[in-house]
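All protein chains but one are shown at their positions in the complex.
The block that comes next holds chain A.
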Amino acid sequence: MRKVRAAAAPYLLALPAWIWFAIFFVVPIAAMASVSLTTGNLLEGFQQTFSFSNYAKAVGQYHTQLIRSLIYGGIATLIMLVLAYPMAYWIAFKGGRRKSMYLFLLLLPFFVSFVLRTISWGFLLADDGILFGPLKSAGLLPGDFHVLATDVAVIGGLVYNFLPFMVLPIYVALERVDPRVVEAAYDLYASRWAAFRKVVLPLSLPGVFAGVLMTFVPATADPVNARILGGTGNTMIGNIIQTEYLTNNDYPTASALSFTLMAVLLVGIFVYARSLGTENVLEAAAR
């Protein structure tokens, strides 16, 4: 009896998490799947018709925004990778005793709300705001110069908001690289560049993999940056889903769009994991 109880202990300990997971993830997903297969409107009510017409409508009508979201998310992720890797590298190898302080600085913006931070970026980038206003009156920039309501503003906002999620996993992976292994590479005639390319970089790939997942998915689905920093031509799929739900009350279309986005992201992740060599990544990550 005691043995049985001991064996059951881990499961019992995980039970609250499982219940939480069931109520806040499985149930909503199932409900949304069901809603995505209904037809009707808010006034006359929705009927479960198991019709896939919502999906056809979603993709047919909003593929532009869907593709734009993937492109924005992709570009933002690439920029974040380029910015984050040197940052993580520097903190991990040159941070010395101040490592924790640098990490704290990295996370400091999180003490301010996500939306507020994005709005303040809006102020900074406003056509006659504190940054461009003086430059324009000084004649250093043409009068019609603007950044707000462009691709640049939206992608810039995404990069700014999600950068720490790229830095942290890469930092963790780099931190775990044994400095003696890097010394061994130098000892075996590797130049600094060769030691990085052949030893440090491969050993940090699990962090890069995690960082890309943690930034690409939320950046692609994000509605806030496009709404605050973008114009009509920069609408992302997150904005459409929000509008369909909250303004148009077209729950079936919004649900179908959400599922389409999820499916596209899942397929993307799968292909990405495969091409990067899941086995190697998982193997290295398991170490």
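Going forward, a contact is a pair of C-beta atoms (placed from the backbone, for glycine too) under 8 Å apart; a residue touches a chain by one contact, two chains touch by 3 or more; residues count from 1.
Keep in mind that, in the parts below, contacts and distances are computed from a predicted model.
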Checklist entry - For the complex's missing chain, which UniProt name, "Calcineurin-like phosphoesterase domain-containing protein", "Spermidine/putrescine import ATP-binding protein PotA", "Aminotransferase class V-fold PLP-dependent enzyme" or "Multisubunit sodium/proton antiporter, MrpC subunit"? => result "Spermidine/putrescine import ATP-binding protein PotA"
Item to check | Sole contact to the chain not displayed, among A:Val115, A:Leu188 or A:Val267 | outcome: A:Leu188
Item to check | Which residue of A:Leu203, A:Ala219 or A:Leu261 touches the chain not shown here | outcome: A:Leu203
Checklist entry - Taking the full complex into account, what residues of chain A touch the chain not shown? => result 178, 180-181, 183-191, 194, 198-199, 202-203, 280, 284, 287
